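See structure below.
Removed: one protein chain of the complex. Kept in place: all other protein chains.
Let's look at chain A:
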């Protein structure tokens, strides 16, 4: 188990380096910069001399390889650079955003797993029944909804009309503020999980070893409990992992919509300000989260499926 973990982490580092290089290069070939952006709206006119001094200060005129070397060197010591906008270390900016982001992502995933897997299971055990139809219609609607529109509808219904929950904001960080954004973010993965769980369970129910189990004289309930659940879980875990990992990146829209102080909304704000160090930091966070979740999924496989041995 430990060996698996070490090996997986060994894969994480090269991936992370590749992402760092890619993001850095991407931003260096993009036209415009923080400084030119300040002039763009045409209202604030900055003295060219001041601009020149700022460019020097931020190191924007140095050659690309030099800036990259400096950036990576700093990263290695855990320094993500200084935000152009607030002049604060990016690590500090992100640090206050990470906890709300994680809270949102975990809550959304909990909702998706709880509702999605349950619906998928019930649908598969009684294919063609009312519950099958209802849950698959729910799933397809969930997949096709835009987060943005669905979020607005949730706000309209539960906040404005029913007045049950706050419409936006982080509040005191309690559950009440979390519910609506979590559902808005979790509805997509929920729908996907419902569909894949249904397919996975139906697949396993048709497997030869399930026929063997039936030939042993087992009740359908025990067949499911002893032989179907675990086998279906292998497939479900894959989807959970993929969805979970990309959820922090997907959260951008929902965080913006619900004014949720997460990494996603920080990233959007920073993009508009061309605050490169902050954007790079946010992307790194999102990628790191993705890689970590994937590593956890690989570990989960080893626990669930005895056929899988890494190394």
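Here, a contact is a pair of C-beta atoms (placed from the backbone, for glycine too) under 8 Å apart; a residue touches a chain by one contact, two chains touch by 3 or more; residues count from 1.
The rule is simple: contacts and distances are computed from a predicted model.
Colleague: If you had to name the missing chain as UniProt does, which of "Ubiquinol-cytochrome c reductase iron-sulfur subunit", "Putative secreted hydrolase", "ABC transporter ATP-binding protein" or "Bifunctional protein PyrR" would it be?
Modeller: Spelling it out: the chain absent from the display is recorded in UniProt as "ABC transporter ATP-binding protein".
Colleague: Can you work out which residue in A:99, A:149, A:164 or A:226 touches the chain that's missing from view?
Modeller: With A:99, A:149, A:164 or A:226 as choices, the missing chain is touched by A:226.
Colleague: Which one, A:165, A:218 or A:235, makes contact with the chain that was left out?
Modeller: A:218
Colleague: If the missing chain were put back, which residues of chain A would it touch?
Modeller: 207-209, 211-219, 222, 226-227, 230-231, 234, 304-307
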